[in-house]
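Note that this complex is displayed minus one protein chain, with the remaining chains in position.
Letters A and B mark the chains as written, and numbering starts fresh at 1 in each.
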Amino acid sequence: MQAGSAGAKGGKMFRSRARIRTFSLWAVVLCMLPGILHYLIFRLVPSITNAVLSFTDISGIPGTSWKWIGWANYKEFFVLQNVRDLKNVLGRTAIYAVTVTLIQNGIALLMAVILNRKFLRGRNLYRAVYFMPEILGVTVVATVWKLMFSTPTGPVFLLMKDVMGIENPPAVLSSFDYAFPAVIASQIWMHMGYSLVIFLAGLQNISNDIYEAAYIDGAGEWQVFWRITLPMIWSTATVNTLLAIIGSLQSFELIMTITGGQFNTSTLGMMVFATAFGGRGATASGGSVSGLRQGYAAAQSMVLFVAVFIVTVISQVLMARLESEQ
Amino acid sequence: MRNAKKALSMLLALLLVLALAGCSGGETAGSGAASGSGEVADGVVQVLTWANGPTVEFLKSIADDFHEAYPDYTLEVTDVPQSEHDQVMQTRISAGNIDVVSFQQFSKPQEDWNAGSMDKPLWQQFIDAGQLTDLTDEPFMDRFVESAKADNAYKGRNYSMPTSTVAYNGLFYNKTIFEELNLSVPTTWDEFINVCETIKNDGRYSVITCGAADQWPLNMFATGIMTAQFGEECTQIGRDLFTGDMSFTDPKIIELYTMMDQFASYMEPGVTGVTYSDVPGRFAAGGIAMLADGSWQAPTIDLAEPDFEYGYFPIPGKTARTDGLAPQFGIKYDLAFGVPSNAPDHDGALAFLDFFSGKEVYTAFLNAVGGFTPTQEGITLDNEFLNSLSDNLIQPLVHAEHKVYTPKGTGEYGGSAYGFFYLKTLGGPFTPEELAEAVQQDFETAREANASLNNG
Partner (left out) sequence: MKKKGSLTNIPFQVFSYILVLIFLLIYLFPLFFSFNTSIKTAQDYVTNPAGLTRSWAFSNYIVAWQRASFDKYILNSVLYTVVCTVASLVLSMFIAFPIARKYVPFSNFWYYLFLCGLFLPSGAIPLFQIILNIGLYNTKIGYMLIMTGVNATSVFFFTGYLRSLPRDLDEAASIDGCGYMRYMFTCVMPLAKPAVVSMGLLTMIGIWNDIVSSTIYLTSESNYTITRGLFVFTGQYQNDWTLMAAALFIVAAPLIIAYLFGQRYIVDGIMAGGVKG
């Protein structure tokens, strides 16, 4: 199916206003309407209202009055929180996004290149297995890794102690040093298959003839990868980067269920969730915000939104620049 | 205005449902026969509580008896995990479709002296907004002891029915090991350290374990030791530390940190990795002399090993009591029921509280749950374990956990339990003195930030 790229090009060619209209505009629009309305009412309106609420002290307790408080919620987020801890959380959020994006896509690309090769037997089986965690969902994945990392009887602990001969292996999930890498690893384990599949799809768009020609010319695997594969799937990589960055910045479920944000694992996404639910981990220092302050929760989610937006734009610009340099 | 808004949103929704059904070939049509919204009295008393196996099971088991006693009403119990409980409670009160809600102890209200750097806790917000029914004059409240009512009162009124307490600055001990090593239950801190030393030197058993991986089980021992060490004084110390009238570098607090450090040094190696759900089994397996935990854990230990012999004693402070009493437990009120003012079956909710607190049901509740102690006079339990605690519950202390305040925005070292987990002994970066310094620093920074924010 090379039609993908051809079709896209075709779209551009047909951009002129003069093309034949195939279906009545009415029918087309009428069928779009439910989707648009639903999106408007249940997605856009709440989201915009959320932005408005971030400038109020609304508590969500029925019977309480609320008032406009300007930027006070935002001030509280940036000024009142312990600066050291806030820096840590923001730093961790960045590390989380960057490492997850790089490692997850790196592994996925490598495995995709291998799984795309015809000599490999059972390719569909491997692909199915790597994609499995995505199907199982967060609760299962979190439980799986809690069991794996459990101390002092879990497999990872025993591996470190008995096989690798470490004398006092750390309790991974409750260590200030190792809990965060462990959570990152779980996130990558869970979503690698998704990136892999997208890469595989991208690879299948590359015609085999190009490869054959290259091999016949005596190019090595490494050369083929840099000269042919990478440039040709760059747009796929862009998509994957986008999805991984957004996914990792917003994600809180894995952190929430594995460590509850304790032991230096909290990120911005996790804080937003904890504030909304009145749990621990709602402040940069791991405390809770008392009394479900919805205005403040809204402000926090706006901070996250802006952060995600900026990082996404930067990453897309970066990817585009790298592409043009090639 | 309000009606217009409502009408508009109604219209939009109607439009949408129609459109959905129209455009997707009728796939969504008729699939969701909407059930009643529950905003009118329907005779179903809805109780919300957090997931806690034995309690929820018991509440569900008394539904039939309740219906028999009050034929106008039936009972429906909903439980959600504790992490989502507050959010659900709030949404259900907003929606006006809950009759009985659950609280923990009403502690740490916002008051004049702390208002500048502390928000109101959820329970206080509810009461101030007039969302909770004043239960003070309800006849069933007379069944509860004065101290329980006083400990949960707000401005002299009671908005919750405190059903029970739990003791939780104690240690379960393995009776076999204690007998074998000729140890008796310690009544002072020095005796306690001796006990630990003896077990450690013997070398065959781990001294203390705890579900430290979940953090809170160990954190509650920081405040637990504080309860034992300072007793009633905790109230004043907690306040002074909050306002800055007392520094964490005060010798008294340094001593407390040193005690915490000592306590931590007897924990089994790798204790920070032990998950809370594993400790009953590990302790009952017999290789560990003591388990730092709350009284609620007893039924689970029994479940893990029915023949296992154990006792439970409060951790003692440095000075022995002068009134001849044994060391007393630090307690908290665990499950307290409240009635939202907008409860659709308001009378039914009160009927349920009356039914629940009646001697027979109440006794059955405590027997069934196993780790909770009564807040009513003259309750005889058939639970051997609970009865064995009576000497240590003559004048129980409210656990210091409910007396330590932290200013809004306090850094992580000054967070829960005054930074217990940051001790070197537990894998953190600080010695007791350094920790005191760091906590003090975090408190001061937060106080300054609050002051500057309040002033402009």
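The definition used in the following text is that a residue touches a chain if its C-beta (ideal position, glycine included) is under 8 Å from a C-beta of that chain, and two chains touch if they have at least 3 such contacts.
As the structure is a computational prediction, the values presented were derived from the model and not from experiment.
Chemist: Can you say which of B:Arg92, B:Lys149, B:Lys332 or B:Lys403 touches the chain missing from this structure?
Modeler: Answer from the full complex: B:Arg92 touches the omitted chain.
Chemist: For a quick check of understanding: of A:Asn82, A:Thr236, A:Ser251 or A:Ser315, which residue touches the chain that isn't displayed?
Modeler: A:Thr236
Chemist: Provide the residue numbers of subunit B that touch the chain removed from this figure.
Modeler: Touching the missing chain: residues 5-6, 9-10, 12-13, 16-17, 20, 23-25, 27-28, 31-35, 37-38, 46, 50-53, 55-56, 76, 78-82, 84, 87-88, 91-92, 94-95, 97-98, 275-278, 280-282, 284-285, 294, 296-297, 300, 303-304.
Chemist: For the chain that got dropped from the picture, name the residues of subunit A it touches.
Modeler: Residues touching the hidden chain, for subunit A, are 1, 3-8, 10-11, 14-15, 20-25, 27-29, 31-32, 34-36, 38-39, 41-51, 53, 58, 60, 110-111, 114-115, 117-120, 124, 126-140, 143-145, 147-148, 150, 153-155, 158, 189, 197-202, 204-205, 208, 212, 215-216, 220-221, 235-236, 238-240, 243, 246, 276, 294, 297-298, 301-302, 304-305, 308-309, 312.
Note that in this section only the chains that are shown with their structure count from here on.
Chemist: Can you check how far apart subunit A and subunit B are, centre to centre, with Cα atoms defining each centre and the answer in Å?
Modeler: About 35 Å, centre to centre.
Chemist: What part of subunit A is in contact with subunit B in the complex they form?
Modeler: Touching subunit B from subunit A are residues 30-31, 33-34, 37-38, 41, 59-64, 75-76, 79-85, 146, 150-153, 157, 168-176, 260, 262-263, 276-280, 283-287, 289-293.
Chemist: Over in the complex, which subunit B residues touch subunit A? Could you list them?
Modeler: Interface residues on the subunit B side: 9, 12-13, 15-16, 19-20, 22-24, 83-84, 86-87, 90, 93-94, 96, 118-122, 124-126, 128-131, 212-213, 215, 269-270, 272-275, 278, 342, 406, 408-412, 414-416, 427-428, 442, 445-446, 449-450, 452-453.
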